[in-house]
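Shown here: the complex without one of its protein chains, the others still in place.
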Amino acid sequence: MAIKTEEMVLNMGPQHPSTHGVLRLELVLEGEIIINVIPHIGYLHRCFEKHCEVMTYPQIVPYTDRMDYLAPMGNEFGYAIAMEKLLGLQIPERVEYIRVIMAELQRISSHLVALGTYGADIGAFTPFLYCFRDREKILSLFEITCGARLLYNYIWIGGLSHDLHPDFVRKTREFIKEFRPNLKEVNDLLSHNRIFIDRTANVGILPIDTAINYGVTGPNLRASGIKWDVRKEDPYSIYHKFDYEIPVGEGTYGTVGDSWDRYYVRVLEMEESCKIIEQALEQIPEGDVQSAIPKRIKPPVGHVYARVENPRGDLGYFIISDGSTSPYRVKVRAPSFVSMQILNELCKGYMVADVVTILGSIDIVLGEIDR
Amino acid sequence: MGFLDSEFTDGNIVVAKAEDLLNWARLSSLWQVSFGLACCAIEMMATSASHYDFDRFGVIPRPSPRQADIIIISGTVTLKMATRIKRLYEQMPDPKYIISMGSCSNCGGPYWEHGYHVLKGVDRVIPVDVYVPGCPPRPEALLEGLLKLQEKIRNESMIKKSA
Partner (left out) sequence: MKNAEEILQILKENFPESNLELKTDQPTEAVLIAASLEIDKLSLFLRDSSELLFDSLMNLSGVDELKESLLSVYYHLESTSLKHKITIKVSTDRNKPEIPTVSEVWKAADWHEREAYDLFGIIFLNHPDLRRILMPYDWDAGYPLRKDYENPEFYQGMKVPY
């Protein structure tokens, strides 16, 4: 006689140490095996799009910072590129070089948080402290440039708010020299660690066709084996002047597209960002960073869609202008919002502890999902 | 004047008021509920990391509200989240303290005017002890907020109800 079993609904509530922010997951379980995962979002919905309709174009820049608060330079960069495309502005070359350096430093700092918290979720607490130690050095570089540690309001439409500090180039070169051995240290601690591999390899495998149909971009897509990067496919700013590789997942310890691949692609991307920063520091020209900033921004009636490669995927801005000093509609295509939809597909058939592994490997930020 | 100053010279006897002893014990090991909402949560994580260590003040993160003394509300409180914060607050056992960190939980922050889904200040649902201003506040500012809370606890009294 078979035992009568029932499905159980377990709530991984908005306050949880391992959900990266305020996310509520409803897990429908059969014993320990997952049948369905239903995410509930909206706990951090801060009405960004409504604010855009009443603020003027330069006033929106601090609000774009606060969406993906781990990569604010990337958000501001995307907004500046979209507006400069709509206005048809030409900006000085020095501004372009500084923006690229800031965006790549921000990529390293965002991946450090992602890897540190991922290790802490799996159970390894030491890499968290090492990653945050390196991140403090990057934050102090940002602080001598624009005065703020976390939310900068630095990349304005048409230029930047401050020029580089005289010590910046020297300090960045020192940072990169110290960072490479630290990266090797984190690799030895975490990436090739037997326990880490057992927990992450072959867990949450994402095939390429599913990924493209769901709209997944960024390191999650590259881990499934396809070389897709907005910096190479749809180049913006001066990325075409630099020489760098696009790392893809190869299924070293398991299948292509599992959680270990998603983690390792981020580690390799940090190395590539170091290369870009070194090349940019060699080639940076002199100039005035505020000469192209318009006194009053009143774009023509029209619309624009522009995207940049943020550490989590491609961030798109869709701006409709009606000729006045405030936009008519701004829609932000946030990469984490789109990537969250695959959580249900990836988790089916695994156990409860694997939900934390898979969620950490997708690397979401709730500020971006809820805007 | 701490109670260690009234130690007798001939032995291991320390005399102090019971209130001082209890307050000292409470403020030296405030365990916090790991509760981060938005950008301020990243600064809170940076405060607990090795550069601006939180652990040297006795603050360690506990996952469950039933085992914690303080809750640091760091980040924007939305209407959807406010009912859950109230429930978390009611689950914490007495004595409990609340630090409101950042502009958004003090008064609504940059979203005060047009935010239709933002609660303008977490003190509309729970009583707050210390407000830490900033957007986001530096880790040193959060540590100062913690020290002010410790001051407040040091001056608490079991007999007289504090304001």
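Each chain gets a letter, A and B, in the order it is written, and its residues are counted from 1.
Heads up, the rule we're going with is that a contact is a pair of C-beta atoms (placed from the backbone, for glycine too) under 8 Å apart; a residue touches a chain by one contact, two chains touch by 3 or more.
This is a predicted model, so every value here is computed, not measured.
A.B. asks: May I ask which residue of A:Met55, A:Ile297 or A:Met340 touches the chain that does not appear here?
C.D. replies: A:Met340
A.B. asks: Give the residue, chosen from A:Leu25, A:Met73 or A:Leu86, that touches the chain omitted from the document.
C.D. replies: A:Leu86
A.B. asks: Given the contact definition stated above, which residue among A:Cys47, A:Leu89 or A:Val352 touches the chain not shown here?
C.D. replies: A:Cys47
A.B. asks: Which residues does chain A use to touch the chain missing from this display?
C.D. replies: Touching the missing chain: residues 41-42, 45, 47, 49-50, 85-86, 88, 212-215, 226, 228, 233, 300-305, 307, 314, 316, 318, 320, 328-329, 331, 333, 337-338, 340-341, 370.
A.B. asks: Touching the missing chain, which residues of chain B?
C.D. replies: 79-80, 82-83, 108, 112-113, 116-117, 119-120, 124-125
To be clear about the criterion, only the chains that are shown with their structure count from here on.
A.B. asks: Given the complex with chain B, which residues does chain A contribute to the contact?
C.D. replies: Residue list for chain A touching chain B: 13-17, 21-22, 42-47, 50-51, 54, 62-63, 66, 69-70, 113, 128-129, 132-133, 135-136, 139, 149-151, 366-367.
A.B. asks: If we count contacts the way the header does, which residues on chain B are in touch with chain A in the complex?
C.D. replies: Touching chain A from chain B are residues 33-39, 41-43, 45-46, 49-51, 61, 63, 65, 75-76, 78, 80-81, 84, 88, 110-111, 114-118, 135-136, 138.
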